[in-house]
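All protein chains but one are shown at their positions in the complex.
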Amino acid sequence: MIKTESFYDTPAPAGLTGIKAWLLTHDHKRLALMYMWAILFWFVIAMMFGLLLRTELMSQGRTIMGPEVYNSLFTLHGVIMIFLFVIPAIPAIFGNFFLPIQLGTDDVFFPRLNLFSWYLFMFGGVFALISLFTGEGFPDTGWTFYVPFSVEANSNVSVTVMAAFILGMSSMLTGLNFITTFHRMRDKNMGLMQIPLFTWSLYATAWVQILATPVISITLVLVVVERLFSIGLFEPDKGGDPILYQHLFWMYSHPAVYIMILPGMGVISEIIPVFSRKSIFGYKAIVWSSMGIAVAGSLVWAHHMYTSGMSDVSVFVFSLLTFLVAIPSAVKVFSWIATMHKGSIEMTPPLLLALIFIYLFSVGGLTGLVLGAVGTDIHVHDTHFVVSHFHFVMFGGTGFAFFAALHFWWPKMFGIMYEFKNAYIGAVLTAIGFLFHYVPMFILGLQGMPRRYYDYLPKYETGNFLAGFGGYLLCLGILIMFGNLFMSFKRRIPAPSDPWGATTLEWTVPSPPPVHNFVKKPQIKEFPYDFSEVGKREKNGEKSRKIL
Amino acid sequence: MTPVQGVDQAFWYILGFSTLLLFGITAVMIYFVIRYRRSKNPVASDIRGNYFLEIVWTIIPTLIALSMFYVGWTSYIGLRTVPENAIEIDVAGQMFSWLFVYENDKETENELVVPLGEAIKLNVTSLDVLHSLYIPAFRIKIDAVKGMETYVWFSADKIGEYDIQCTEYCGTGHSAMLAKLRIVPESEYLKWLEEE
Amino acid sequence: MDSQKNNHILSYTTLALVLGLLLVLTGVTVGVSYIDLGFFNVPVALAIACTKVTFVLLFFMHLRYEGPIINFSFIGTISFLLIMIGFIFFDVAFR
Partner (left out) sequence: MSTGIDKTGIKIGMWLFLYSEILLFGGLFVLYAAYFYKYPEFFSEGGKELNRVIGAVNTVVLLVSSFTVAASITAVQRKAKKQAIGLLIFSIFCGVVFLVNKYFEWGAKFHHDIYPNSETLVSGEVGLNIFFGLYYVITGLHGLHVIIGMILLSISLVLVMAGKVTESKYSMLENAGLYWHLVDLIWIFVFPLFYLVL
């Protein structure tokens, strides 16, 4: 094999050295890595906040903090997790890194805009930090910024809101870049039905990002405007309607849920076929369900508002539509499982994480039905049931997809392999901790414990204690998982270009890839998940990697 | 059937189906992973899809989902249809307590007393930010919005003391915004109503 | 990359004609606004505005000469906006 220089050795644009080669780079791969470190930083911070919250709740009354701090912490946990981790994690890191490669091209369409998005992302993060240490104190409105509370609160809401605005813009520009790349830079020989599913899911996500993000932008701007000029657009005394704020907010924030989960589904759709060594089942159905989720997901926002006092007609329509949106997700789950039927399944950490994803996401999705149905939602709305439900989807879903993606593409991104045994231990511990953490919350919710509660009635104490215990287990698992990945930097076991026996284009280039991704012209397969050659290769005695 | 029973039935229906589905998905997944492991099944079959199967597993979940919608919706109708002879009580949320105003202008804070065997309609509003009135025992919840009147109703069919909580985040004292609902025999209620 | 075939040069005359039409329509909409049409006030004003916008889009913004990607996605965006405005009324109109 010819030794090629990886993108680590070649700055882009050429001539940059040292730190400049990173901070001024146009290379989508370098940007992806820079996103990765920033996003991991925020993830750890927000996770710590979460752990503090659950510690506070482990026993009744004041445990380690007062209500003001508690309220700020859950606000920050929400804002950081949503805007700085879950939304950008998969698109900004793995999307940036692999979308161009999977399309057989050398970079995104607007490389400089890509760098600009990264700066916006960092800038938004800095803004979020500033909001902590200036003004009248920590923002404490919850990540939803519901009016009139967010307009009246003395805390530093405006700056936090602007941070969310800037982060929204960053994610929107990334989406813009992806769509243009998808249409204009795809390899000429690659038809629409030859595109890997991960890229398809990013494409669907990008549309939601472009069309929904501006709505939250304007909503957040309105919050700031109200705080500065008190026009009263949402103030009942001045003729405003606070419920309209909720409509505007969820018009973005419900589609945002799909911005968060679709890329994760894309990751799983890549991993399952590779380790089953078998084509994905129903490729077209998955593509269509991605687009279907993107479209239909934009029509159901008001199912967050059954108890808000909106009209019963609205409740009826949005509940009905909500149930229809559940179908494409179900189709995906069935397709993943059918993919494994008669496969040749090799257990690896990415696959294990993907299987955990399917399980946790199914729980999240199915409990969503309870929330979609009106009568039952009335009881559990704004209780811990909801908290648990969306953590199953966002963390059990997107979070685990993110972990799976890390383990799947780590060898490609860094050119090194990690240890499998510790990865398994980390994954299993994380999953067990996860269940311990969130299952009690379902029960708490059904018993009627509201969310965002600093303190609670005595009858909820057992559940809260268990959840807190699970939280520690969960963090320990994540620690082991990340620790194991970082240990690979020390052990430096080189990874071959295709350690898993995969078929998409990123596995045909060296690990890590060279600066222009492809050393020779990419060979586009008629079907992206055609594994017939992979099996043959192995029969000829070619081992793809050492067993670790 | 009381609204509470309706809602609980919907819960059983949806959670039951969900558990069944979850169990099925998980069992099949684990079975496949074990049955088709590489050491046992080194060569995978090249199956790329099956239209019949895909159509089936689109239509059946759609039907299940629609039935769940129906169950949920009918239970909601129960929560919204107030009997005609209901006793009306005005409720106002404020940071951080609940005010209850009776038809004879008696006003209480964080204490709601109602007579046994009657339907009670609560007309809810807010004096400042959003709040949400939640009585878990009766499966009812409605936001208190300033400048707007919303309602919930329940049938006070069992003597006892029940918790009322605020479920729309409203600031520092959100979790302390608790009230008690007491259901008492009619005679006791009438006496209580006349007390100053 | 496919070559840039759609280098459409619009003549000044075409553009001026479009401008003339837009100015006339502006006049019409102002004129109509002095007549009370009752319920139809808003629909008529919006219909004229939509006509004007269509002309700006098709000619000034060259939408007439763009490929399917831009055309379809534009229609998609507008539909999305209309759905948002429309669905709000499930609540607002029945409250």
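Letters are used for the chains, namely A, B and C, taken in the order the chains are written, and counting of residues starts over at 1 for each.
Rule of thumb we're sticking to: a residue touches a chain if its C-beta (ideal position, glycine included) is under 8 Å from a C-beta of that chain, and two chains touch if they have at least 3 such contacts.
Just so you know, these numbers come straight off a predicted model, no measurement behind them.
Chemist: I'd like to know which visible chains would be in contact with the absent chain if the whole complex were considered.
Modeler: Its contacts among the visible chains are A, C.
Chemist: Quick one: which of A:S59, A:T134, A:N189 or A:S230 touches the chain that's been left out?
Modeler: If we include the chain that is not displayed, A:S230 is the one touching it.
Chemist: Specify the residue from the set A:I93, A:A128 or A:L222 that touches the hidden chain.
Modeler: Answer from the full complex: A:L222 touches the omitted chain.
Chemist: Quick one: which of A:M190, A:A204 or A:L248 touches the chain that's been left out?
Modeler: Answering carefully, the residue with contact to the hidden chain is A:L248.
Chemist: Which residue numbers on chain A touch the omitted chain?
Modeler: Per the touch rule, chain A residues meeting the hidden chain are 106-107, 109-110, 113, 172, 175-177, 179-180, 183-185, 210-215, 217-219, 221-222, 225, 229-233, 237-241, 244, 247-248, 251.
Chemist: Considering the whole complex rather than only what is displayed, give the residues of chain C touching the chain that is not shown.
Modeler: On the chain C side, contact with the omitted chain comes from 1-2, 4, 6-7, 9-12, 15-16, 18-19, 22-23, 26, 29-30, 33, 36, 41-42, 45-46, 48-49, 52-53, 56-57, 59-61, 66-67, 69-70, 73-74, 77-78, 80-81, 84-85, 88-89, 92-93.
In the analysis below, only the chains that are shown with their structure count from here on.
Chemist: Where the centres are mean C-alpha positions, what is the separation of chain A from chain C, in Å?
Modeler: Between these chains, centre-to-centre, one finds 37 Å.
Chemist: CA centre of chain B versus CA centre of chain C: separation in Å?
Modeler: For chain B versus chain C, the centre distance works out to 45 Å.
Chemist: When the centre of a chain is set as the mean of its C-alpha atoms, what distance in Å lies between chain A and chain B?
Modeler: 29
Chemist: At which residue positions does chain A touch at least two other chains?
Modeler: Each of 243, 309, 312 in chain A touches at least two other chains.
Chemist: For chain B, give me the residues that contact two or more of the other chains.
Modeler: There are none in chain B.
Chemist: Looking at the complex, which residues from chain C come into contact with chain A?
Modeler: It comes out as residues 1, 69, 76-77, 80, 83-84, 87-88, 90-95.
Chemist: Would you tell me which residues of chain A are touching chain B in their complex?
Modeler: 67-68, 71, 140-142, 146, 148-149, 152-153, 236-237, 242-243, 276-285, 307-309, 312, 315-316, 319-320, 322-324, 326-327, 330-331, 333-335, 337-338, 340-347, 355, 358-359, 362-363, 366-367, 369-370, 372-379, 381-383, 446-448, 450-457, 527, 529, 531-532, 535
Chemist: Residues of chain B touching chain A in their complex?
Modeler: 6-7, 10-11, 14-15, 17-18, 21-22, 25-26, 28-29, 32-33, 36-38, 41-50, 53-54, 57-58, 61-62, 65-66, 68-69, 71-76, 78-80, 128-130, 132, 134, 136-137, 139-143, 145-148, 150, 163, 165-176, 178
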